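Missing here: one protein chain of the complex. Every other protein chain is in place.
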Amino acid sequence: MSVQSSNQTELRGPIQSSDKPLGRDDLARLVARDIKPGSFVNLGIGQPTLVSNYLEPEQNITLHTENGMLGMGPEATGEQIDGDLINAGKIPVTELPGASYFHHADSFAIMRGGHLDICVLGAFQVSATGDLANWHTGAPDAIPAVGGAMDLATGAKDVFVMMTLLTREGVSKLVETCTYPLTGIGCVTRVYTDKAVFLTGPDGVQVRETFGCTLAELQAMVPVPLKAAAAVGS
Amino acid sequence: MSVQSSNQTELRGPIQSSDKPLGRDDLARLVARDIKPGSFVNLGIGQPTLVSNYLEPEQNITLHTENGMLGMGPEATGEQIDGDLINAGKIPVTELPGASYFHHADSFAIMRGGHLDICVLGAFQVSATGDLANWHTGAPDAIPAVGGAMDLATGAKDVFVMMTLLTREGVSKLVETCTYPLTGIGCVTRVYTDKAVFLTGPDGVQVRETFGCTLAELQAMVPVPLKAAAAVGS
Amino acid sequence: MLNFVESVGEAVAGIKDGSTVMIGGFGNAGQPFELIDALMDCGATDLTVVNNNAGQGDQGLALLIKEGRVKKMICSFPRQSDSWHFDTRFRAGEIELELVPQGNLAERIRAAGAGIGGFFTPTGYGTMLAEGKETRILDGRGQVFETPIHADVALIKALKADGKGNLVYRKTARNFGPIMAAAAKHTVVQVSEIVPTGCLDPEIIVTPGIYVNSIVKVA
Partner (left out) sequence: MLNFVESVGEAVAGIKDGSTVMIGGFGNAGQPFELIDALMDCGATDLTVVNNNAGQGDQGLALLIKEGRVKKMICSFPRQSDSWHFDTRFRAGEIELELVPQGNLAERIRAAGAGIGGFFTPTGYGTMLAEGKETRILDGRGQVFETPIHADVALIKALKADGKGNLVYRKTARNFGPIMAAAAKHTVVQVSEIVPTGCLDPEIIVTPGIYVNSIVKVA
């Protein structure tokens, strides 16, 4: 059984790996741990940015920011702040040794040409087949804004989504078919939520691990058929 | 009356400006004089390369070579020779102050994006409407090779051709319709030959000046209708 | 032809009503504030503006929009916490918006400068931003046909220029500058420093002078 690309580390066996839902930082730590050493990664604005706090130097991860840089370092503070050195969220950042700068077409060629190993994005909805909706609520009075979301979704080798599983109203964001406007089709390979990690693909949704719920309890929250992912070696 | 682009200097009035055909160097000097100050120019392999010998520093011409350089200087000699610094003809050249290097896609973007003011090319044939044939004889046993000829022909704002008017067999290379395989359609704006300078375009062929022949004698050599170009101000 | 001009006013003086103007910058980085202010002062109106965003706060592009000088924005991310002037005009139906995925924006600008008549890209396939556009399957993927974005004028910011108009930039302020310089008929650059020709290493030049028309030094 194989639904995953080369950038996952392993399929962990025990289906319930925490006795309570994961907080945002625990989830960011989990995503960080799952990124294969040596990867080139783009972290989307918002919750995905937290992942950078948990990357270990030994992992040798290179961060890309679509406004023209590889080798982005942590957020700048105090004297480090330089208006010419910002990330895609327009936050001042720092430069690591081995960084490089390039213009926007070259930067998006990195994304669109399939050179990033992983991008981590937030989402409004993800479908059972990996469709992503994360740029527009579709509300008639909303000002639409897409930025680089569609390029990341279609360009990266693996697209990881980080989101809460349920809306504030308790509705699953993992859905049979997205009702929000799409960002990309069939692009999401993995969904990290507070309640479970899902592997998505053409063959449907597998659950790698759950947090604070059983697979049966999870299935009750989610309107798409779930099955347990095989553990490594099984 | 206007058949010329912005890069011509003037339409000289006296139709016969030399009492004998021009040699290659005189022709190169004439082309050099006609290049507007400040222009960015690509000189093709062969006869067009001679033009560089007659460009005056005051003209402030910047030479482009398609293998990745603006600001190319004269051919390198002696100690100057550097295998990493060659022109499109693979001849060692030199670098002038203000030069820049770029990769092949960026170099051809300069050509294809319409940024070169003039390219000067050799030709087998030019048609009355400015079609160019300069890359392939069409002979069945010939090894075809095109290089950057088609990119230059379609990309430069003005395409000047330098050639002898007649083949060794005495046949005009200025033709109604090219019989050799085409390099580009309607791209040539001016043809410099040993016997005359022609302005080509959708309205047919005008003769700017002749060398060692009258317009009537020229017409007898050339199978396309000729008319005298208007002098400036007329 | 390259000109070194004395003031930002002179640099933008040729911009006509109805022009398409590309403005460099991503957020504030690389944004040519002084040139935008000069565009404000010169009075040109009915503009189509190409920029990643649609103005922030009460300065630069946001002011141009506030004053009704922009009839159309071509951008990827007009919605920001402080993009109130755009928001107001857009909700009132007083400004046209062509929303473009950021990579398509960059590639379409690049295509204009490189003489590409159009290209197919997977970005946006199957989304509302591809509605009405030609699509086809290439390399096994659904792709959308996108066309070049040309401009009459580009206003950009660089770090240094030499006497030939060659430019270098600084850090992520490089962003859209190099591709906009190539895509516009007339490129105006504000720089922090002008150095003598020969003082920039030919290996590190990002924008060759062939793409530059007017340079003005801004303190």
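Note that the chains take the letters A, B and C in the order they are written out, and that residue 1 is the start of every chain.
Quick note on the criterion: a residue touches a chain if its C-beta (ideal position, glycine included) is under 8 Å from a C-beta of that chain, and two chains touch if they have at least 3 such contacts.
Since we're looking at a predicted model, the values are computed, not measured.
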In the whole complex, of B:Gln47, B:Thr65, B:Ser172 or B:Thr210, the residue touching the missing chain would be B:Thr65
Omitted-chain contact residue, chosen from A:Ile35, A:Ile86, A:Ile110 or A:Ala123
A:Ile110
To test your reading of the contact rule: which positions on subunit B touch the chain that is missing from view?
65-69, 82-87, 90, 95, 101-105, 107-109, 111-112, 136, 141-151, 154-155, 181-185
When the complex is taken as a whole, what residues of subunit C touch the one chain not shown?
107, 111, 114-122, 136, 138-139, 141, 143, 147-148, 168-171, 201-204
If the hidden chain were put back, which residues of subunit A would touch it?
38, 40, 62, 64, 69-71, 95, 97-102, 105, 108-116, 155
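Following the convention adopted for this analysis, only the chains that are shown with their structure count from here on.
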Between A-C and B-C, the pair joined by more C-beta contacts
A-C
Among the chains, which one keeps its Cα centre farthest from the Cα centre of subunit C?
B
Give, as an integer number of Å, the spacing between the C-alpha centres of subunit B and subunit A.
55
Cα-centroid distance, subunit B relative to subunit C, in whole angstrom:
34
Just give me the whole-number Å value for how far the CA centre of subunit A lies from that of subunit C.
30
Touching at least two other chains at once: which residues of subunit B meet that condition?
none
Please set out, as single numbers or ranges, the residues of subunit C touching at least two other chains.
110
